[in-house]
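Left out: one protein chain. Kept in place: all the others.
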Amino acid sequence: MAESKQVFKKVVLAYSGGLDTSVIVRWLQETYNCEVVTFTADLGQGEEVEPARAKAEALGVKEIYIEDLREEFVRDFVFPMFRANAIYEGEYLLGTSIARPLIAKRLIDIANKTGADAISHGATGKGNDQVRFELGAYALKPGVHVIAPWREWDLNSRQKLLDYCEQHDIKVEKKKGKSPYSMDANLLHISYEGEVLEDPWAEAEEDMWRWSVAPEQAPDTPAELTLTYRKGDIVAIDGKEMAAHEVLEYLNKIGGAHGVGRIDIVENRYVGMKSRGCYETPGGTIMLRAHRAIESITLDREVAHLKDSLMPRYAETIYNGYWWSPERKAMQALIDDTQEPVNGDVRLKLYKGNVIVLGRRSDDSLFDEKVATFEDDAGAYDQKDAAGFIKLNALRLRIAASKGRKF
Amino acid sequence: MAESKQVFKKVVLAYSGGLDTSVIVRWLQETYNCEVVTFTADLGQGEEVEPARAKAEALGVKEIYIEDLREEFVRDFVFPMFRANAIYEGEYLLGTSIARPLIAKRLIDIANKTGADAISHGATGKGNDQVRFELGAYALKPGVHVIAPWREWDLNSRQKLLDYCEQHDIKVEKKKGKSPYSMDANLLHISYEGEVLEDPWAEAEEDMWRWSVAPEQAPDTPAELTLTYRKGDIVAIDGKEMAAHEVLEYLNKIGGAHGVGRIDIVENRYVGMKSRGCYETPGGTIMLRAHRAIESITLDREVAHLKDSLMPRYAETIYNGYWWSPERKAMQALIDDTQEPVNGDVRLKLYKGNVIVLGRRSDDSLFDEKVATFEDDAGAYDQKDAAGFIKLNALRLRIAASKGRKF
Amino acid sequence: MAESKQVFKKVVLAYSGGLDTSVIVRWLQETYNCEVVTFTADLGQGEEVEPARAKAEALGVKEIYIEDLREEFVRDFVFPMFRANAIYEGEYLLGTSIARPLIAKRLIDIANKTGADAISHGATGKGNDQVRFELGAYALKPGVHVIAPWREWDLNSRQKLLDYCEQHDIKVEKKKGKSPYSMDANLLHISYEGEVLEDPWAEAEEDMWRWSVAPEQAPDTPAELTLTYRKGDIVAIDGKEMAAHEVLEYLNKIGGAHGVGRIDIVENRYVGMKSRGCYETPGGTIMLRAHRAIESITLDREVAHLKDSLMPRYAETIYNGYWWSPERKAMQALIDDTQEPVNGDVRLKLYKGNVIVLGRRSDDSLFDEKVATFEDDAGAYDQKDAAGFIKLNALRLRIAASKGRKF
Partner (left out) sequence: MAESKQVFKKVVLAYSGGLDTSVIVRWLQETYNCEVVTFTADLGQGEEVEPARAKAEALGVKEIYIEDLREEFVRDFVFPMFRANAIYEGEYLLGTSIARPLIAKRLIDIANKTGADAISHGATGKGNDQVRFELGAYALKPGVHVIAPWREWDLNSRQKLLDYCEQHDIKVEKKKGKSPYSMDANLLHISYEGEVLEDPWAEAEEDMWRWSVAPEQAPDTPAELTLTYRKGDIVAIDGKEMAAHEVLEYLNKIGGAHGVGRIDIVENRYVGMKSRGCYETPGGTIMLRAHRAIESITLDREVAHLKDSLMPRYAETIYNGYWWSPERKAMQALIDDTQEPVNGDVRLKLYKGNVIVLGRRSDDSLFDEKVATFEDDAGAYDQKDAAGFIKLNALRLRIAASKGRKF
């Protein structure tokens, strides 16, 4: 490998504290004879990040960065994305995709601060995450080097990793109830891949899911809640103002308790293969439906349709790892321009997996009862206008038909 | 009105047998001194159509057409539309929109057959249906005249219609439990508008819904079923081959029993206003999710994304009434071209409003376990290729960043 | 007509001083017994606007607005549109379309200032301009009334207009060399419709064209010029800073002298018919090519492609008259976001109808000679990366082909 012949002085590693990235610390030190800086972020994955410090210290790491990025994550990444109603391939709410750009950004920030000449991550060579980390890193620091151990080494099984630990005196925690699945979690979602899921016909096992109860196990009594939007973002729940990450934490909790947000899909990865994944996105599932509801009364029709026509491209851009790109920035400019009037309240009911819209209202509502009514509208709308509207819209079809065209 | 001065000999009316269209029969006879031909179709709306015969006869109608169009409707309209995963504004499955083109077509067929020079319908001047009927009619018979009584007369309240009946000796059935809502039904859905729904903040009343139980009232035991697809269409359920309309009838029944398919939305009408509507689409809701599931393993990624990018336009085209248009036909050519390999089975669970995908399989599956596996893939995929893939995809970003661009 | 029964106190009319709009002044006064305010704008149409004052006075008009809007027109309408490389149906540079929103805006401004309750214009009921004027007016002042005499009166021939003048004592100027074509002009273009052009097979006559010489008559010596861009707009020509309208005036003059910018097309009007039009757009033709040239070295690839994919919709939006709409505004936000780095010089040659790009340069250029060179690039680009890039991009095709798919 061209890369492995290179010399690096200092490498910033996205470090979880788990087996894989602990091995990577040591492997980097040995392979490149370099200093390793660890970076561990709390993105709301639901595990303590502080324990990573002692583990990194035990591996001889001197510069250790541990950061709570939950608010930045939701405010600057999740919320802007939800303004677009982004869904990948009709189902996936981009929970993993949206966390990667922030990690890439912090890796580069820390590289700049510590004078590191490379970054490293624990993503495999088959997945999307390597692409997302690396595109972000290159976009933010074009001369940076990226070390992707999984593409270089031959430690390609759990047993080999454990052997490596033993040979290199790395302490391995024995977690009880360790999931056999390949998982990723942050405030937006938790994902599962691998194992039985590698057969798309096989049903996912109930004990795989971690964030939500099954609809069958959810309470018999629905929950109702009211979300308040300002410029397309949720700023309060049931009248209580909250920070962005508090909103998502709250919705995850209540959504998960009511069995909301599970999906089981086969998706198309950017690297060219199909893969089966299961996702729990309780808060995101609520937010998508609610955002559409508040937009339904506050957005102009053509603006809404324009957003819908651009959405698949926007979602694909994020899925493929191009958050830090001029095209994402340009699309965001359009999306954000539309959200100025997206203000108001959405009332929802959660019940055994269902997110049911009960009502929506807004001072910026474009819903006009006087015009829309089935009752007498006192002249707000002249029904006779419709005749001309239809006649001219039909004109091209009539001319074509009169000249013999068949449809 | 220019139209009302015109002379028509014979008019084909889309006739339901209800109050409104019965008044229209008489009003047409009187206003235009013309013969009226009635056309009543069974599209699966769940009401007998045969009683319309006696009512039409009582109004002096001599040419009465009553037709069972259920199979044609599902096979030639609903199924082709579902190949596109069509959704309007993120929520609406186009249940009313897709029935109008078939009615327009039959009105024109009958006009041609009976030598009528005009058609007529009972849609109001504020809605989308007038547009859909008339665009279809003009596209299929460019010289036809269309009489839209609601845009002409002043019988703009229920009381005036009842008075008209009394004055003109039209027998009015007193239906018990008559819904106060403006409703439309066919095999794909039933819709509700008007009344309390005219306030988008007001919750829909439980006793409004007719086709589905509330999720709360659905059975505690889920139903499981397996749908078999051939070229993008469902051809069998649980191994039993069915005609298109039988498929939809079956799915409506089982879906409705499990609380599947209710939505409550504010939508943007083609005529320029927002309106609040509630819809029950049990079978369609199942079909959309299942179709995406079978496509997820059988469609190429770029084809799937191409379809997704075109879908909003396709849905809008149908919503706005342009089924009979060269642009719909051209988009359909693209969509149908992609469905050749969309074959296989989808296994689903229905539970209290949820449609849960349990598995999907196909002889045409593009899911490649050998490539996708987290385990050793025996060389099916060379992870080192990813390095070059990322490097070249990043090149434009690196060049830009190295020249000072900020993202 | 519903409208003609209405009472208006004061009407602002877009007044050219010509026969048609002079008749309209009197017709409005008589039909509606209202006061007429005239508005005449210099948009660079090449005719004096001041003479309109005396004509309006002669018709008894008391409030007369005559304004030089050339700079506002080019700076705030033409230039923003050219940032998008907007072309309608592959050929038309939207010269008429882009002037209408400004006129609509000024009509409404003056209506607000003078307390008028209606506006009026001289566009016919068959064309796009009525739509553009009226959509703009309604968007800017939703309660305004619009009087479109051509849709109301029966003065539907030149002779009837002349008769009306005689009956109403309106002085008609006999212009020598009056064109028989229906024409429209402003700084961006001049257009011709009607007469012999109504047969799309008939060749336009040479003496129809007014702003440009035929390529055959253009000088044998080419002209060369250098345009300087700042944020997507031209700010200097051959090193001389110019105001927006001076830029366009200059380019029209030099372009016209070299036979640049004639087109002869059949276009699809928003009102549903095809129409044949000839256009001279010398400056615009130069600007489109030059803007693409400066973008070619300064825009990121995906941004450029995103703009291209959105362009047809943007052009259609303007063509159809929706400049003053939230969807145009949202698209403009995207377009403008991309123009920050569109700075630099384009060198051009004009010769007998040709606009030839000779070179382009920019401090913001993304062209990287080191990477692009056919010579040794000293490691700027590792050709081996291409192998992985291709392999992964081919993966979905290989999997599909290996499972028997035929392309």
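Going in written order, the chains are labelled A, B and C, and every chain counts its residues from 1.
The working rule: contacts are C-beta pairs under 8 Å (C-beta built on N, C-alpha and C of every residue); 3 or more make two chains touch, one makes a residue touch a chain.
The model shown is predicted, which means the values in this text are computed figures rather than measured ones.
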Write down which of B:T21, B:S97, B:S325 or B:N354 is the residue touching the left-out chain.
B:S325
In the whole complex, not just what's shown, which of B:L43, B:L248 or B:I399 touches the removed chain?
B:I399
Where B:T38, B:T124, B:T228 or B:T338 are the choices, the one touching the absent chain is B:T338
Sole residue of B:E91, B:D129, B:D264 or B:D300 that reaches the chain not shown, by the stated touch rule
B:D300
In the full complex, which bits of chain B touch the chain not displayed? Write them out.
2, 268, 271-273, 300, 302-303, 306, 309-310, 313, 322, 325-327, 329-331, 333-334, 336-338, 382, 384, 392-396, 399
In the whole complex, what residues of chain A lie against the chain that is missing from view?
300-302, 341, 364-366, 368, 371, 381-382, 384-389, 391-393, 395-396, 399-400, 403, 405
Hidden partner chain, residues of chain C it touches:
1, 3, 85, 89-91, 124-126, 130-131, 134-135, 138-143, 148, 150-151, 156-157, 182, 193-195, 198-203, 215-216, 220, 222, 262, 264-268, 271-276, 292-293, 296-297, 301, 304-305, 308-309, 312-313, 316, 324-326, 328-329, 345, 347, 351-354, 356-361, 365-369, 371-376, 381, 383-387, 389-390, 393-394, 397-402, 405, 407
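Going forward, only the chains that are shown with their structure count from here on.
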Could you put a whole-Å number on the gap between the CA centroids of chain A and chain C?
42
How many angstrom between the C-alpha centroids of chain B and chain A?
32
Among all residues of chain C, which ones touch two or more of the remaining chains?
300, 302, 382, 384, 392-393, 395-396, 399
